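Sharing a structure below in structure tokens format, with a few things to ask.
The complex appears here without one of its protein chains, the remainder shown in place.
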Amino acid sequence: MNQPVNRAINRPLKVLYFAWLRDRVGRSEEDVQPPGNVTTVGELMAWLARQSDGHGEAFKDPAIIRCAINQDYAKADAAISAGDEVAFFPPVTGG
Amino acid sequence: MNQPVNRAINRPLKVLYFAWLRDRVGRSEEDVQPPGNVTTVGELMAWLARQSDGHGEAFKDPAIIRCAINQDYAKADAAISAGDEVAFFPPVTGG
Amino acid sequence: MIKVQAEDFDVGAELAALSRGRAEVGAVASFIGLVRDVAGPGELSAMTLEHYPGMTERQLEQLEGEALDRWPLDKVLIIHRYGRLLPGDQIVLCAATSSHREAAFEACAFLMDWLKTKAPFWKLEEVDGKSNWVAARQDDDAAAARWQTDTPKSK
Partner (left out) sequence: MIKVQAEDFDVGAELAALSRGRAEVGAVASFIGLVRDVAGPGELSAMTLEHYPGMTERQLEQLEGEALDRWPLDKVLIIHRYGRLLPGDQIVLCAATSSHREAAFEACAFLMDWLKTKAPFWKLEEVDGKSNWVAARQDDDAAAARWQTDTPKSK
């Protein structure tokens, strides 16, 4: 990281979007720095929803969105840490 | 049939043996004419058991022997008719 | 489709043929039975499968019909070999195709359970130079019996 980061205040995260979340946000990934009071997946979704109209559309029904932190499933109350890879996606439909 | 048969007295049958029943009887099939009082599969087994030592060995435990009349499973009380193909064999072990 | 044959079979080709051109088939469940080398203390050198020609086909066709009646299947395939086989050889292939994976799985298990208790085949094992007729497993009767009381879950 070139820019100095106060970890108590801003948490650099890599956020990934899949399927219709990506379509609505308009990108497949982004680096974000939410404020220090954003400590859980649920709080991150609420914060992301305010970043653009597309984000708002993507996160308007957080209950149906699945999340993974560092490629393992995580619930809305899971804690996020600086440097985490946080992915949001709809319920899976493979197989 | 060249020989005249009194159906009330003798029933010409084709009998087939499989697996260890064939090994014990010593043949895979035979034409038999049991007397008229042999009317069921169970009675036929009892009659066959008296035809030779090998037959006796094959049919010494009738409860474990399976039977088919004209290629459909039949129980010990099933009726046999002149001309039937009656097969005896151990429980199956395919698959 | 029922095939009773001495020759080996090509699993990939058989399964591909089963779903070819069937637009609604999304699920192909199958089972392959192989000759195992687990005849106890000795080593299995070969196994001969005897069957009752005519009755075998008749029983397997009844079994196919029953599976098609009980589950929403597109097709059923049963191939069973007879004759002398070596360890690792293919004995049987059962398959069921459907638009529903539950139906395909259940039907395939049903085919194998019934085949094990109703199809007139007998295995003669050659172990340490001796030939022994394989005894039937009570487990197989129990496995087949469950289909007589259970209602299919996915009809």
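When the chains are written out, they are named A, B and C in that same order, and each has its own residue count from 1.
Assume a contact is a pair of C-beta atoms (placed from the backbone, for glycine too) under 8 Å apart; a residue touches a chain by one contact, two chains touch by 3 or more.
Here the structure is a predicted model, which means the values were calculated and not measured.
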Specify the shown partners of the omitted chain in the complete complex.
A, C
Could you pull out which residues of chain A are in touch with the chain that's been left out?
16, 18-20, 68, 71-73, 87, 89-95
Just checking the interface: what residues of chain C touch the absent partner chain?
10-13, 15-16, 19-21, 23-38, 87-88, 99, 101-102, 104-105, 108-109, 112, 143
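As a convention for this text, only the chains that are shown with their structure count from here on.
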Between chain B and chain A, distance of the C-alpha-averaged centres to the nearest whole Å:
76
Would you pick out the residues of chain C that each touch at least 2 other chains?
none
Multi-chain contacts in chain B: which residues touch at least two other chains?
none
